[in-house]
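Handing you this structure, nothing more for now.
Every protein chain of the complex appears in place save one, which is left out.
Every chain is named by a letter (A and B) in the order it is written, and numbering of its residues begins at 1.
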Amino acid sequence: MDKTLFWKKNSTIISRYLIVVILFILISVLRPGFASGTHIRVLLAEAAIIGCAAIGQTLVIITGGIDMSVPWIFNAAAMAAFTFSNIYSGAGLIVALIGIILAGFLLGLLNGVGVTCLGIPSIVMTLGMNTILQGVVTGLTSGSIVGYAPEILNFLATGTVGGISVALLFWLMLIAVTMLLLRKTSYGRALYALGNNRVVANFSGIRVKKTEAIAYGISGMSAAMAGLMLLGRTGSAYLGMGNEFQFESIAAVALGGVSMSGGSGSYLGTVAGALTIAVLLSILTALNLSQAMQQVLYGIVLFVAVLAATLQNARNKSSKL
Amino acid sequence: MADFEMRQISKKFGNVHALEKANFSANKGDIMGLLGENGAGKSTLVKVLCGVEKEDEGEVLLFGKKMLRRTPKEAMAEGVRVVHQELSLVSNATVSENLFMTEEEKPYRRKTIKELNKKAEALFKKFGVEDIDCTQYVRELPLAKCQKVEILKALAFEFDILVLDEATSALTEKDVEWLFELIRKLSKEGKIIIFISHRLQEINSICEQITIFRNGTSVCEAKKDELDTDQMVTLMLGRKIAGYYPEKAHSRKEEVLLHVENLRNGELTGVSFELHAGEILGIGGLSGQGQSELFEVLYGAKGAEGKIEIKGKECRLRSTASALKRGIALIPEDRGKQGLVLPMSVKENITLASLGKIRKGIFLSALKESQSVKKMIEKLQIKTDTPEVQVVTLSGGNQQKVVLAKQLLAEPDILLMYDITRGVDVGTKREMFNLMQEHCQEGKAILFFSTDTEELVHMCDSIYVMFEGRFKAHLQGDSMTEENIIRVSVGEAAV
Partner (left out) sequence: MRKRDYKRFIHITPDGKRTVVSFILLVLFLVVMYIVQPEIMKFSRIATITNGQLCLLLAGIGQTFVLLAGGIDLSIGGVICLSNSVAALYMPDSIPGMILMSILIVALGTGIGFFNGYIITRFNVQPFVVTFTVNYVLLGISLLILPIDGGNPPSRYVSALLHNFGQVSVSMIIVVLIVICWILIRRTRFVRNVYVVGCNEKAGFLNGIRVSQVKMLTFAISGGLAALAGLWRTAQLASGSPDAGDAMTMPSITISVIGGTSMAGGMGGAIGTIAGAYILRLIQDLLTFMGAKSFWSTVFQGVFLVVTVGVCSVIDMRKGGKKNG
């Protein structure tokens, strides 16, 4: 490929990684200890969960939709795993965990069917699904459940192999799979095409509805996986544990330079977005601000970032026209 | 100095000069014809004039006063009314609400429906319109009437300059007469009329002055009598084209590729025909008589009752994917909206309809992809630096070729072509016609709809003319003339 073309195509993503690095260096200078090995490991594990939850969100946003149901699919998965750990053990537990991830896929698929076949705007469909799950989970658990986090999830979230955390390795694997899916399969190609222009995609013989619905399914699946990871890290499941991830998963995608109107962007960008958020969060925690102040600052920073990303996208588009 | 002048207008989109030092002038009472190929800059000139786009350089003067035109609203206040090529009506409102949408009044002033209807009726009376009910919703009107409403909307208020940008494309012949009467009347009142049409005949019959655009600039301003049709075409093209159409190949064979029986849905009222191998079957008629419906049904994009047999086997086309699999491909009418993913690269567009063919295992093979793309680019002579550039940067003709390449790569036996030559320069047209013949000589078939009757007559083995959702006449041999196509399309019998 042409070298200038390469830079042009990837400038957005590269600039996102630069932001992460600059932010990180700046903080490490100001606050020694920030750059210590353990802290970086914690940071990456945090980013891995956000990044995992944002896999499906990236896909859905590429189709031009949005998935607001991440938090309660996330929460439901964690709660389910927490409860199942009482009942099953060993291989049975692993099957149960896989079952949970599949259930996440099916819930997401339900979103997808509502959006594609019934024509419900994605924001409404997923918001509705989120509320339904909130009600069901609250109702079924009556607020308190007992159990423990399965060891395999503990290992996944906090374990290390040769000094490298398992969460990071797992995330790297997910990154590879997602990038292959988006860049190297006909599914990925179809996804970008329909995000840009549904009619053209349909007139090119792409099964638009199926492709789109599966994106929501993957989003449900990745939300469930992220839920399991967080369960592994915190060691317990509680109501509302996924709430932050509604905002964070969307923000990671937006910070990563994926256009909110669909059709462009890459998961690598989202990865940078997830890293930025993780760094940002730990800065805010380190500053010892109140919860409320943190939320305000966090919100404002992300607002500005999202706006900047949109502007950059708009400029890129018009300069290419 | 002329009453109305556009001086040295330049406008760039990215690196493309849409207008380059273009001039245009007219006097009170003039009926100006504006001619040019698609992409010559006519539409951009209109957009600049009515405030949709801002010119990079140049100025516009009316009666010696500079016009600002920062928004369409300001342009209207300065006396410009435009009937746009694309309708700008609101479908969920009634005709009368649409007519007075642009009205300048205080935002809090109430207007009852009754008041609006009364005004609309007065307007209809003034301009002799009898066939439109002003209380009807626009979404319930047929296209021809919508276009009429669009014209009336422009006439509802005071103006100095009226621009008609392809305003006749959907009108019936009777309505075109009505419009011409009106234009003459307005010109007598001292208005400036700018008339844009791709039908030379219309320009010849109504305009007194003609300005011809080519490559974003005006190349000729003349009185109508000073130019004949050949000269006009030459000026538009900038070169002489000899042998515009290839000679007919007559490659039709007996084998039936597609057999359609009694196709019906809301728009189609019983369509039956047979398409033979090696045949180019023409579909004629005014647009909006069910042609696009027929093409979309055959491509599986819409449903219909009836029987479709492909190569003798009956099948149901539930989706475009199943149609492509069975060897039917459609070149749609609007390449920007239906044919191409504009921000994606040429390569990605070309392979979009045949992703299954460039796969290796579960992954796409970069090698297979670039090979297929290279083959198609060479075959169709698509002019592009590399296949990696965004398709939006290509010229109109080349974009249309990419659409063709995309559908041809899927190797269809039956190609449905819906008005593929619209907005394509003559050189490209010729290449496309040659390609169509090549395609048929390989024993494949083409169903060809065109709004240009000349094309149909020169390219097709036989022609069906559509009227109100069915085939009104089958023209073959000597009866295949432009005159007959038009006669049948307006409801007369062929001679």
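Simple rule for what comes next: a residue touches a chain if its C-beta (ideal position, glycine included) is under 8 Å from a C-beta of that chain, and two chains touch if they have at least 3 such contacts.
Just so it is clear, the model here is predicted, and its values are computed rather than measured.
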Determine which of the presented chains are touched by the chain that is not presented, and list them.
A, B
Contacting the left-out chain: of A:Ser28, A:Thr83, A:Thr234 or A:Ser261, that is A:Ser261
Looking beyond the chains shown, say which of A:Val124, A:Val161 or A:Leu287 touches the absent one.
A:Val124
Identify the residue among A:Thr138, A:Thr185 or A:Thr234 that touches the chain left out of the display.
A:Thr138
What does the interface between chain B and the hidden chain look like in terms of residue numbers?
50, 52, 71-73, 75-76, 82, 84, 86-94, 97, 101-103, 105-113, 135, 139, 153, 265-267, 293, 302-304
Go through chain A and note every residue touching the omitted chain.
66, 114, 118-121, 123-125, 127-136, 138-139, 247, 250-251, 254, 260-261, 290-300, 302-303, 306-307, 310-311, 314
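As a convention for this text, only the chains that are shown with their structure count from here on.
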Using mean CA coordinates as chain centres, what's the chain A-chain B distance in Å?
44
Enumerate the contact residues on chain B facing chain A in the complex.
13-14, 299, 301, 319-321, 323-325, 330, 332, 337-344, 348, 351-353, 355-356, 359, 362-364, 386, 388-390, 392-393, 406, 410
The chain A residues in contact with chain B across the complex are 1-2, 5, 180, 184-186, 189-190, 192-193, 196-197, 199-207, 263-264, 317-321
